[in-house]
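Partial complex: the chains shown occupy the same locations as in the complete assembly.
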Amino acid sequence: MKAHTEYLEFHTKRRCEYVNITREVERAVQKSGIREGMVLVSALHTTAGVYINDDEEGLLQDLDEMLEKIAPYGAPYRHHATGEDNGDAHLKCLLIHHQVVVPVTNGRLDLGTWQRIFYAEFDGRRRKRVVIKVLGE
Amino acid sequence: MKAHTEYLEFHTKRRCEYVNITREVERAVQKSGIREGMVLVSALHTTAGVYINDDEEGLLQDLDEMLEKIAPYGAPYRHHATGEDNGDAHLKCLLIHHQVVVPVTNGRLDLGTWQRIFYAEFDGRRRKRVVIKVLGE
């Protein structure tokens, strides 16, 4: 069994941003030399998520609007009693989730035609990180 | 370490459908010969999900209604500017998620009494696929 670990860094310009990281994950899998296994892609924060879906501009806006409707920015969250203003970011991250596990088959990400891996930033404009862990042989 | 990969195919009659695939996943685990490990069950589409919960008809309708309320079919999604009409299916898939990882213990799915693995179709009536990847020894 082999394990390979990498970290990606982000520093988005906007508070909310959806970044396609499929290529970076594919590259980590190639570097690992692993042909059969799984790759875990996981945000190391409580205000950022990782998910898989289409890379289509309209859909990214639809997603953003859905999350904003359920957990609007600037609402009077109890979490803000700590001095923070990012209650919405925590809840959005919980809805979209902070991680995915992707199968690795024949040394490649075993994804469908339209599936792309996204880093979802909900409280950006500062340094954030994602861990990539490939496991297999 | 061993790895075993299988693909399931679906072609649902209705646009939305929830299909219990526990038996198919159990069978893949048995075929793999793996006694201790994990099995990843992941939809290969951006409009279909995989989740674990009860196989109870009323609950399946409750789930359907909850998702429909958050992301109604036929709403004016920006994604539809591409010519698609399945914006709701993408959002429902994101809420329910496209994958689960189930522990394999003593050669069996380590699930609770009422836990069943479901394929959730949100834009059916065409050929779709799920990948099953068993990892362990």
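We call the chains A and B, going by the order they appear; numbering starts again at 1 in every chain.
The rule is short, and it goes like this: a residue touches a chain if its C-beta (ideal position, glycine included) is under 8 Å from a C-beta of that chain, and two chains touch if they have at least 3 such contacts.
Model, not experiment: these values are computed from the prediction.
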| item | value |
| --- | --- |
| Whole-complex copies, counting every chain including the 2 in place | 3 |
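Quick note on the criterion: only the chains that are shown with their structure count from here on.
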| item | value |
| --- | --- |
| Whole-Å separation of chain centres (CA-atom averages), subunit A against subunit B | 20 |
| Subunit A contact footprint on subunit B (complex, rising order) | 1, 3, 5, 38, 40, 42-46, 70-71, 77-82, 87, 90-91, 93-95, 97-99, 101, 129, 131, 133, 135 |
| Residue numbers on subunit A that touch subunit B, as the complex places them | 1, 36-38, 51-54, 56-59, 61-63, 66, 70, 95-97, 100-103, 105, 110-115, 135-137 |
